[in-house]
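Here it is, the structure, as structure tokens.
Removed from the display is one protein chain of the complex; every other protein chain stays in position.
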Amino acid sequence: MTTPHRRDPDRLLPADPRTRAVARALYERVAGAPIVSPHGHVPIEWLAEDRPFADAAGLLVSNDHYVTRLLHASGVDLADLGVGGASADPREAWRIFASNWHIFAGTASGYWIEDELAGVLGVSDPPSAAHADSLFDQIGEKLATPEFRPRALFERFGIEVLATTDDPLEDLAKHDVVAGSGLRGRVLPTFRPDRYLDPAAPMFASDVRRLLDLTGEPATFSGYLSALESRREHFIRHGAVSADHGVEDPATFDIDDAEAELLFQASLAGTADASQQRVFRGHMLLQMARMSVEDGLVMTVHAGVVRNHSSHTHRQFGADTGHDIPRRTDFVGGLRPLLERFGLEKQFHLVLFAVDETVYSREIAPLAGFYPSVFIGAPWWFLDAPDAMARFRSAVTETAGFSRGSGFIDDTRAFLSIPARHDTSRRADASFLARLVVEGRLTENVAGAIIDDIVGPQPKRVFKL
Amino acid sequence: MTTPHRRDPDRLLPADPRTRAVARALYERVAGAPIVSPHGHVPIEWLAEDRPFADAAGLLVSNDHYVTRLLHASGVDLADLGVGGASADPREAWRIFASNWHIFAGTASGYWIEDELAGVLGVSDPPSAAHADSLFDQIGEKLATPEFRPRALFERFGIEVLATTDDPLEDLAKHDVVAGSGLRGRVLPTFRPDRYLDPAAPMFASDVRRLLDLTGEPATFSGYLSALESRREHFIRHGAVSADHGVEDPATFDIDDAEAELLFQASLAGTADASQQRVFRGHMLLQMARMSVEDGLVMTVHAGVVRNHSSHTHRQFGADTGHDIPRRTDFVGGLRPLLERFGLEKQFHLVLFAVDETVYSREIAPLAGFYPSVFIGAPWWFLDAPDAMARFRSAVTETAGFSRGSGFIDDTRAFLSIPARHDTSRRADASFLARLVVEGRLTENVAGAIIDDIVGPQPKRVFKL
Partner (left out) sequence: MTTPHRRDPDRLLPADPRTRAVARALYERVAGAPIVSPHGHVPIEWLAEDRPFADAAGLLVSNDHYVTRLLHASGVDLADLGVGGASADPREAWRIFASNWHIFAGTASGYWIEDELAGVLGVSDPPSAAHADSLFDQIGEKLATPEFRPRALFERFGIEVLATTDDPLEDLAKHDVVAGSGLRGRVLPTFRPDRYLDPAAPMFASDVRRLLDLTGEPATFSGYLSALESRREHFIRHGAVSADHGVEDPATFDIDDAEAELLFQASLAGTADASQQRVFRGHMLLQMARMSVEDGLVMTVHAGVVRNHSSHTHRQFGADTGHDIPRRTDFVGGLRPLLERFGLEKQFHLVLFAVDETVYSREIAPLAGFYPSVFIGAPWWFLDAPDAMARFRSAVTETAGFSRGSGFIDDTRAFLSIPARHDTSRRADASFLARLVVEGRLTENVAGAIIDDIVGPQPKRVFKL
């Protein structure tokens, strides 16, 4: 049913002919630029082992919670899609997806998948019940060829840098394998310590014990800090440039060591109450900033998502299964203790990502327009789509310009969607800049210099690449 | 002074010529489609009794709090407009309105009234001090003719389904009269139990006593639940498909029966404090969801309005007199207990309406994009206007597509505005879809299928019509 103008060369560009012409020229400057992806979730195994992708369902459906969530909303059982390791027949899962393809019309996921099908996989029919099997087979045949193995795609996509997201206790041996594989492009680990910092996390005490065991540190607050510092060093030695922090609430607290020690011991013992857990968690976010100031890792903070909103689904299918839901976020009050301590440090880079878009004009642009450490994270997750990108640029630019942005972040596990996502961002930025040109607010030359910067130099600068 | 292009056939369509052409074609597909109105406030008496409307002031001014509120802001006394049963000369009220007509320029109300005057009443002059009397007379003459009586207008408007909003203790005899009248189109009651669920409501105890008396249930929590269930059954027998809930705060609480009994008795006795009232009210919202799961009534929740902001006006003129003011709303935290219990029930339909538009991208689209029970309520009340509709579509579509919407809801007591409101929504949707087409994100065929669905099949599906 949905057969968009496949590969309309002007897709996503503004309707007004004069603006579109300017946007097209801007887009064409950067359409082929290498991809810099300083934050995402591609499993390092894929690149280390370079095994062929199994099938269309595993590649485009089962592991993409953007896709499975909307199917679930339409009444599909997650088990039938193979979510969370459920055993589902991939062909059946694909049929379900294909016969529900119409629900993706107008969505970011629908757009990316069209781009992937046409641009990466080279199949021309859109998904449908009628063509489900033939599409599944066509894609399966492609995936079996050497050209569609992960490393070949990585190079075909023109990826210059790709960061993975990793547990602090990882030995990062697979990153070494990739580094030694001759792959054209860098693949970097990212330090993601959430589960070791939040006393309310289900395995906190045992996770911290494993951390202390691995590093040989004692079970004191200072031992714990040293253990984290030592794992950060390990990551830095393996090429990491950033540490990533996902928090529901970006509250930070600046407490003294004695209080931290008490909260640490209570947290380990499981006796900390919710308010103590909140203070400890918020203090550890501040400690992470302190470590970033000292060791130079860029600090990224993703805030404002209630994880696992449906307990039943979480129990049955695990985390990251499509029911993480945004909430209101307060960066201005929450981060103040952190910024009071470290906000003026010029070598400190703190990138703020939000899913509550009200903070763009109200909080993030004003913070990034003053603190040399604060950068405006690209629109992320639910906001990673053309209209949301336009709202984002409109909300932040008049206060903070273009220089305070992070560059585009794909944040994805959906490997095949990486080119589509970066391309979307480039088209969105070209469209926004073109409007400013036509409105007499920028010259085409200036707009060109800005878009050139956004796609490469900017993320390299912000992420110290 | 204000003489807009009366009946510009392209009104509300986008300026860009190519986009406008696509929008026009989409609009024309659905311009004449029957009206499905599953939630509104037309008094059933109008259709049961079919008496002629008295005059222009009663019809277009005194009973429309959208209109009287803005006149009040401009310094007009509500009493002079006949608000809240105040005795005012209708001709004088109309003169006040007509001489203030310029303040409605650019408003939703102004747009609807223009459409009503030109499209329904067939008068060509815009309101003005100079023409006030002649307009009043022209309209009065029309209203005296059979063609302008409620049932004739109902059929002329092409209404296929119209839901009223009714007190749970109503016998619904008037709905039976309408059903037996041969009217082309269904008129359904809607169960609206707010006053029986909120211990803070001024008449809560006596209202609940009346409910228990009518149903013969004892004054226990379980008797109270049974009484509500029995009235829902009564409504269902008279054709109701939904139960509507207006709450300031959509907080829900999952408490056990013993605690509920205690809170119920304290609420009846008037000894419950504000916090207990809040828990009881929130638990009753959850109980209403439980009943909807059991009896199949669609549950609509309108949240986030502070009712009767001006106590003085409330005392003098009563409720619904234009000073209900939105506040921040938290659906994600508030509804979580309800959704933990019932969110995954596939036969449960929960439609969420907001007047805090920040929740569209942050909360409602993500919830409706995962929970099969949750649907995205159309922009409502202050947001029921072309620009707000465009912002709404932009905010929700990239996350949740079009399939998770409720279809348009006019929510109105202003009977003559029903065609204008549905027409506005159709033009707004055509405009949004046309942009996606021109931006290469949808084909015209797909966009056409979507708009066909939105105006009829979608609300019928969501409201189980």
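Order of writing sets the labels: A and B. Residues in every chain begin at 1.
We adopt the following convention: a contact is a pair of C-beta atoms (placed from the backbone, for glycine too) under 8 Å apart; a residue touches a chain by one contact, two chains touch by 3 or more.
Keep in mind that what you see is a predicted model, and the values were worked out from it rather than measured.
Among B:Arg95, B:Arg231 or B:His323, only B:His323 touches the chain that is left out of the view. Where chain B meets the chain that is not shown, the touching residues are 1-5, 8, 10-17, 69-70, 72-75, 102-108, 110-111, 306, 309-313, 322-323, 325-328, 355-358, 382-383, 385-388, 391. Contact between chain A and the absent chain runs through residues 14, 16, 18-19, 328, 330, 332-333, 336, 339-340, 343-344, 346, 358, 361-363, 365-372, 374, 394-395, 397-404, 435-436, 438-443, 445-446, 449-450.
FYI, only the chains that are shown with their structure count from here on.
Separating the centre of chain A from that of chain B, both taken as means of CA atoms, is a distance of 39 Å.
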